[in-house]
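As you look at this complex, bear in mind that one protein chain is not there, while each of the others sits in place.
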Amino acid sequence: MSAAPPASAAAPVNAPARRRRPVQRAVRWAGRRWSLTIGLAAVAALCCAALGAGWLAGQPPDVQHMDATLQPPFGRHLLGTDEYGRDVLSRMLFGARLTLLASTAAVLLAAVTGSALGLTTGYFGGAYDSLAGRMIDVLFAFPVVLLGIAIVAVLGPGEPSVVLAIAAASLPNFARVSRSAIIAEREREYVMAAHAIGAPVPYIIVRTLLPNLIGPLIVLVSLGFAYAVLYEASFSFLGLGAQPPTPEWGVMLSSARSYLFQAPWYAFFPGAAIFVLVFSLNLVGDGLRDLLDPRRPTSGRPP
Amino acid sequence: MARSMTRRQLLRRTALTAAAAGLGAKGTAAWAAAAAPRRGGTLTISQSVDINTLHPWTGTLNVWKVIKTNVYDQLSYQDPLTLEFKPKLAKSFEWADNNTSLVVTLPSGVRFHNGEPLTAADVKFTLDSIRDPKVGSWLRGFIAPIMDVQVLDATHLKIKTDTIENQLVPAFAYVDIVPRSQGTDLSRKTPIGSGPYKFVEWIPNDHVTLQRAPSYWNEAGAGYVDRIVLRPVTELQTRISQLLAGDVDLVYDFSLIEVPRLRADRRIAVTVVPPVDQMFVMYLNGRKPPFNKLELRQAMGYALDREAFIKNFLAGQGRIDNSPFTPAHWAFDPRTEHAYTYDPDRAGQLLEKAGYPKGQGLTFSLLTPSGYPEFTQLSTMVQATFASLGYRPAIEEVDIGQWAARLNQSHDYFAAVDYPPRGSADPALTYSAGLFFPPVPANYNGLTPDEIPGYVDAVHRGATLQARPARKVAYFSVQEMWTQSLPGPIWCHRSTAHAALPSVKGFVPHAAFQQSFAGVWLA
Partner (left out) sequence: MAKYLLWRSLSVVPTLVGVSVLVFLITYFIPGDPAQIMAGSDATPDVVAGLRHQWGLDRPIYVRYAVWAASALRGNLGESYFSHMTVLQLVGTASRVTVELALLALLIAVVIAVPAGIASAVRPGSWFDLAATAVGFGGLSIPGFWLGIMLIYVFSVYLRWLPAGGFAPLSDGLVPNLRSMILPAIALGTFASTQFMRYLRASMLEVLGADYTRTARAKGLPELLVLVRHAMRNALIPFVTVLGVQMGYLLGGTVITESVFALPGIGRLVLNAILNRDYQVAAGIILLIATAFVLVNLAVDLVYPVLDPRVRLGRPTLSQ
C-alpha cells in the first residue's frame, strides 16, 4: 500500500555485508512488501481454485435438488444451496472461472489496443493525434456503466458484450499513459540517434520506447484488472452480462436479493468473493506501483 | 377447493359487499349488518409495473385491466365470488330470432364522464371498432362470431350471429364502452368512460389518478373513496415497505413467494385468490422440429416437477392441473387429473421413441420475457430435467415486446412459458383465443385442425349449444383430445395475492383482474 512508510522499513541496517542466501533475501523482500505478497498469494489461490473447480467443488454447479432449496451453510452443502437446491460453493468456484477469464480478456484487449493507440499517436502526432485524441475523449466522456448498457443494447447481453464495454472504458487510460510517456521520450537523444542511423519506426517504438513503458503499463494492467472484475460483476448483476443459469457471482447476487429474508447467506458469499478478489488485485496493483513507479499517482479515470 | 370455501365464509362473516355493481339490495343488506362504509379518502394502490398505453382495446397488461374496469362500463362482468358472468351495464341479454340474434337492453340515463349520453349507438361503435382489423385489438377473436350489430333504439341493440354463441356474454366483460365521439385512436387520449371513477391523469413511471365520478347510473355501484391513486413500483421489498409505512394502502398482485412472510405480519391483511383462473402453460411451436413431433410435446408434459415448483416458487399457492379448468368448474374433466405427472424417465423414453436417444440431435430453446421471475424459474426447472436426459436447452430472455412479437408474428421460438387467464371463464371464451383454438392465426402452436381431427367441431359445439349437459360432453371430448395431442402442456393454476392495511374495507379481489374498487372504503 502506498501508506507503508518507507522510512521505517528501509532503515539502513548496520549489518556487516554478509552474504545472505537467496531464499532468505527473497523472504525479507516479500516481508517488507507484505501487502503485495498477500495480494499475490490471494489472487493465485483464487486462480488455482477456479482452475481446480471441478475437483474442489465435489458436485456440478447445475444439479438441482428441489427438496433442499435455500439450505443454510455448514450443512450437507458447505456454503448452502440456492433457490433451485444447487450447491453454492460449486457455483462460486465455476463462477470464478468466468469472472477471471472475462476480466483478463477485457484488460488485455484494453492494454493492447490502448497502448498501440497511445504509442502511435504520441510518436506521430499531427492530425492523427488530434483525431484519435478527440475519439478517446469521447470514449472517456461516457460513464462505463452507460457504455456497457449501450453496447449490450446493440449486441445483446452476454459476456462478450461486457468484455467489450470494459475494454472500451479502460482504453483511454492506457492510451493516455503510453502517449504521454512517448511524448516525454521521443525527443531524447537515444531516440534521435536510432532515427539517425535509419532504424525503422516500428523498431524504434518497440525496442527502444516500449521498455520504458513497461513499468507504468504493468501497474495499469493490474489496477485495470480490479476495475474489470468489479464491473464484470456489476454488469452481470444488472442482467447485462452472464445470463442465468450460468453460475457467476454477479448473477448469484442478483438472484439472492429476492431471498434476503429467508436466506441472507446466499447474498453474502458471492459478494464477499468479489470483494476479496478485487481487494487482492488492488493490493497487487498498489504494491507494483510502489515497486515500479513510486512517484506517480493515478491519473485519469480512477480504478 | 377448501381454501375458497373458507374465504367465502370469512367474507360473509365480515359482511363485505360484493365488489362489482349490480348486486344492489342483496349485497347492501348483508353488509349493513356490519359497520357502515364511509365516503371519502384516497385509496393508494401499488402495482408491479406501469401501464404502457391508454387504449382500452389494445392494452393487454393486467395492471391496465384493473384500472379500466373502474373507468369504463362493460356490458357484463364476472362475479368475483361465484365466477359466473352476469349483466352489468346491460340490463338483460336475450336470444331471439330463432337464436340468431342477441338482444341487449341498456338502461337509460347513462352518461359518460364528459356529459355525453351513452346509447346503443356507442355500444355499436365500440363493437364495430373492435371487429375492425385496422384497430388491431386483441379482443377481436373474442367477439368474432358477431356478424352484424344493429341499433334498434337508444337503449336496444340487436347483435346478429349465425347461431347461439356462448362466448359473447362472457366476452363482453372485456369490452369497454367508449363514446363514439372519441374515435378509435385512443392510446394517448385521456380515457372517457362511464364507470364509477373518472380518469384524471397518468404521470408515467409515477402514478395514475382516478376521481370518483360525480354521479354513476347505478347508485349501488358507485364508489366510496374520493380518489384512487395507483403507483407502479417494481421492487417487491419497496412495495412492502411502503405498505408498512402507510404510504400505500393496498399492494395489488405481488409475488406469491412472499405470502408466508407477510401472512405472519399482523400489521397487514393478506388475501389470496384461489388458483382458478391464471394457469401456467408452455406454448410449443408445432411448425418446426422438434415440437412438431407428438412424442416431444408429450415429453415436455412430463418434464416439470410441478409440486416442487408450486412449493418453492409459488409458496404453495397453486394447484396442479392438466386442464384449463379446476374441479369446481362444471366443464372440468376429471379424467385429466393424472394425465401427466413428473416423470423424467418417461420423458426420456419418449425422446428415444421420437428419434432423439439421450437427447442426441435435439435442438431447442426456451423463450422467456424479462421481468417475470416465475417464468424464468419454471424454465430453469424444465431445463434441468432435459439436461439430465442428455440435452440442455438454452434459456433466452428477451424484453416483453420482443417476446410477444416472436410469439405472435414471426413465430420464431421453440417453447415459451406464459400464464394465460380465463381458466374460470365460460369454456366458450376460454377456447376462443390463443392457445386453445387451432385455426386462428393467433394460435401460437401452429397446429392445424386436421392434426387434431374433431377438435374444432367439439369446440364449436360447446360454444353454440345451449344445454349444459350437451356442452359438458363436448368440452370433455375437447380436453381429452387436447391431452392426447398436447399442443402445449398446461402445468398448474396460480393464485394471486394482495396485501392491504386493516383500514381498507370491502376489497374483494377478482381472480381474472376485472377488479372493481367501487366497493372499497377506508375506515
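Going in written order, the chains are labelled A and B, and every chain counts its residues from 1.
Everything that follows uses one rule, which is that a residue touches a chain if its C-beta (ideal position, glycine included) is under 8 Å from a C-beta of that chain, and two chains touch if they have at least 3 such contacts.
Computed from a predicted model, the values in this text were never measured in an experiment.
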Check each of B:T60, B:S255, B:N292 or B:S388 against the chain that is not shown and name the one that touches it. B:T60
Please pick, from A:A26, A:L146 or A:I214, the residue that touches the omitted chain in the full complex. A:L146
Looking at the full complex, which residue from B:S76, B:S137, B:S323 or B:N445 touches the chain that isn't shown here? B:S137
Quick one: which of B:S241, B:T448, B:Q484 or B:S503 touches the chain that's been left out? B:S241
Which one touches the absent chain: A:Y128, A:Y190 or A:F275? A:F275
To test your reading of the contact rule: which positions on subunit B touch the chain that is missing from view? 52-53, 58-60, 133-134, 136-138, 140, 188, 202-206, 233-235, 237-242, 245, 247, 370, 399, 401-402, 404-405, 407-409, 442
Where subunit A meets the chain that is not shown, the residues are 1-3, 5, 7-8, 134-135, 137-138, 141-146, 149-154, 156, 226, 230, 233-234, 237-238, 250, 253, 256-257, 260-261, 264, 267-268, 270-272, 274-275, 278-279, 281-283, 286, 297, 299-303
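Here is the rule we go by: only the chains that are shown with their structure count from here on.
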From the C-alpha centre of subunit A to that of subunit B, how far is it in Å? 50
In the complex with subunit A, residue positions of subunit B that touch it: 236-237, 255, 257, 261, 305, 308-309, 311-313, 370, 373, 376-377, 380-381, 383-384, 387, 395, 397
Which residues of subunit A touch subunit B once you look at their complex with the stated criterion? 62-64, 66-67, 69, 83-84, 157, 239, 243-245, 258, 260-262
